[in-house]
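The other protein chains are all here in position, but one chain of the complex has been omitted.
Then we have chain A:
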Amino acid sequence: MNFDWRAAWDSVPRLLDGMLVALQATVLGYLIALVLGLVFALLRRSQQPWVRMPVAVVVEFIRSTPLLVQLFFLFFVLPTIGIEFSPLATGAIGLGVHYATYTSEVYRAGIDGVPPGQWEAATALNLSRRRTWTAVILPQAVPRVVPALANYVIAMFKDTPQLTAITVLEGLSVARSLGAETFRYLEPFTLVGIMYLTMALVMAWLARIVERRFGRVRAV
């Protein structure tokens, strides 16, 4: 079997559309993971056990079950109770919630990495809890975790093919339908692999830029 350049070339526009969908799912899912992960991390530090414990259980549960199970749950179960999203939105939410359990660990490590003396200085100055978090702790915790957080973008992007299972037309599912239509699988799968690789490399490069810009830690 030899590589048919013509067929390959013809499949590029549709594959690119699929990759765009994968990118959308990644961006949206990542935003959810960034925000929800922080919320999880903060709730898990609550002084109220009845806040802390349920959140810990939920986070452990989500982290310990496969992403695919969660995607199916969102896709098939939620509509039965009247909550309906597009497949892409459902996928992004699934990715976001799943990865929030990872980013919450990252945030937690970052928060724990802020020296106790910073909390004590905030107390000595009588800063409110809220102000202590927003002005002192998070501005020191977040730069520490930017590299780890940035790496999860790429991990999440590489998980987008799982959205195929809930009918999202992302890159891999486009490649598969192209194969089914033309009976040629070599070209679309090779191309889609190259596209994933290229985009992952670009993301890694962007991540390094973000790290350099925001990941500066001024420890004393």
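Rule of thumb we're sticking to: a contact is a pair of C-beta atoms (placed from the backbone, for glycine too) under 8 Å apart; a residue touches a chain by one contact, two chains touch by 3 or more; residues count from 1.
The criterion applied here is as follows: contacts and distances are computed from a predicted model.
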Per UniProt, the name of the complex member that is left out, chosen from "L-cystine ABC transporter ATP-binding protein YecC", "FAD-dependent oxidoreductase", "L-cysteine S-thiosulfotransferase subunit SoxA" or "Fumarate reductase": "L-cystine ABC transporter ATP-binding protein YecC"
Sole contact to the chain not displayed, among A:135, A:155, A:180 or A:206: A:135
Chain A residues that touch the omitted chain in the full complex: 115, 117-118, 120-121, 123-128, 131, 135-136, 139-140, 218-220
